[in-house]
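The other protein chains are all here in position, but one chain of the complex has been omitted.
Our next item is chain A:
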Amino acid sequence: MKLNALKLSRYLVIVLYWLNINLAIAFVVALAWFAFSPHWIESVLTLKYGAVRATAALDLIRGALAYGVVTAIPVGMLLGMLFQMIETVREGTPFIAINARRLRLMGWLVLALQLADLVLPWMSIYAHKLSVDWVDSTPNIMGWLIALLLFVLARIFAEGVAMRDDLEGTV
């Protein structure tokens, strides 16, 4: 049962990792497209919001895409480290110093993502001000808790590594 959960997590992490990369690539392509050939998107936005609001709406879309590209980096790192940790569990050696370091770094990355999330409400406010259709994001307390959990887990892992080292030479 445990092995199946691990296998499932492994596949899920791989899928999410590639999905994240592909989304980031799509965002970069869209940004490049809007930069070099903005006529199509400008005409669509002008038709919907009028010429004045269309420029601001395009800036907002560019901002959201750039946000997606920037945050894809820590998300990719998180998923990559999670995959490596799952691999150490599969190999039967999860209590190693590098996993404690990985967990601590993951805590910092989640914290950075939570800080980056603070930009989203400002985007929402701006979008409402422009009366542009926008998907609102709600403040997420879980992310802060997960960051805290990761820091605590990192400490527990570090203690576990020290205990394992002690036990290694015990007969």
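The rule we apply is simple: contacts are C-beta pairs under 8 Å (C-beta built on N, C-alpha and C of every residue); 3 or more make two chains touch, one makes a residue touch a chain; residues count from 1.
Keep in mind that, in the parts below, contacts and distances are computed from a predicted model.
**Student:** What is the missing chain called in its UniProt entry, if the choices are "Penicillin-binding protein 2", "Rod shape-determining protein MreD", "Serine/threonine-protein kinase RsbW" or "Helix-turn-helix domain-containing protein"?
**Tutor:** From the choices "Penicillin-binding protein 2", "Rod shape-determining protein MreD", "Serine/threonine-protein kinase RsbW" or "Helix-turn-helix domain-containing protein", the unshown chain carries the UniProt name "Helix-turn-helix domain-containing protein".
**Student:** Taking the entire complex into account, which one of A:N4, A:T138 or A:T170 touches the absent chain?
**Tutor:** Selected residue, touching the omitted chain: A:T170.
**Student:** In terms of residues, what is the contact footprint of the unshown chain on chain A?
**Tutor:** The list for chain A reads 166, 168-171.
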